[in-house]
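In what follows, a structure is listed as structure tokens, so that the remarks can point back to it.
Every protein chain but one is kept in place in this view of the complex.
Up next, chain A:
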Amino acid sequence: MAAVRTFFLPHYPTYPIHICMFQDVSNAAYLRSQLLEANPDFDYAFLDAAMILSASHLLSASFLALHAHLTHRSKTRTPHSELVFRLHPNPNIGEAYKRFGISDSSSTLIAVKFGKLSKREDGKGDMSGEDVGKFLGEVVQGKCVDVGEQGEEVERFRDLGRIGKVYKVGAPGNKNGNGNGNGKKRAREDADGEGDGDTEPVDKVLEMEMVILGMMTIKGS
């Protein structure tokens, strides 16, 4: 049984979003193979926790995915793949999975499940937070980490250097000041697990987050 937090976005109050985070995951390759086989039980968005900048980042992508799905303008087959797709700044699904999805070597992951969308013939589409927690607790071999009431913990394993690279923010010489070396240094601090790399450059991270949210919004146009 894994600790699942359920979020409700304003304006979509009837669509629960279950989020669950793991560290020290040892069977990422298995999870990935199930995704590739399109096993209907594994209709989840498994994300690399290093690539999630903040709760807003994750929720914004979730909103865009949910919105695209509900307005029938999804570019992908399921809302969960849409979420992975929406995270990437370019409209390339394979690339998005490569960057934001789990790889065989991932040790931290964030699982996202839209609680009310899956269309299953056997009527098992709607999942409550408990169902999700139970299922993930069984299939994921790793230590569950509580993401916090506001999802503030999703940023715990983030790698600012890698995120900055994908979104092309924080390049050296940029006025944001997130120089590449700088970002890597902070990322290492974060990896230590105490997240005190956050305390000083909070403004810069917020600035980065704002740019990233904007890029996700205008992508594919």
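Here, a contact is a pair of C-beta atoms (placed from the backbone, for glycine too) under 8 Å apart; a residue touches a chain by one contact, two chains touch by 3 or more; residues count from 1.
Rule of thumb we're sticking to: contacts and distances are computed from a predicted model.
Undergrad: Would you kindly match the missing chain to its UniProt protein name, picking from "EKC/KEOPS complex subunit BUD32", "Fanconi anemia group F protein", "Ribosomal RNA-processing protein 42" or "Exoribonuclease phosphorolytic domain-containing protein"?
TA: "EKC/KEOPS complex subunit BUD32"
Undergrad: Looking beyond the chains shown, say which of A:59, A:84, A:136 or A:205 touches the absent one.
TA: Only one listed residue reaches the unshown chain, and that is A:59.
Undergrad: Identify the residues of chain A touching the omitted chain, counting contacts across the whole complex.
TA: Looking at chain A, the ones touching the missing chain are residues 9-12, 55-56, 59-60, 63-64, 67, 70-71, 73, 150, 169, 174-176, 202, 206-207, 210-211, 213-215, 217-218, 221.
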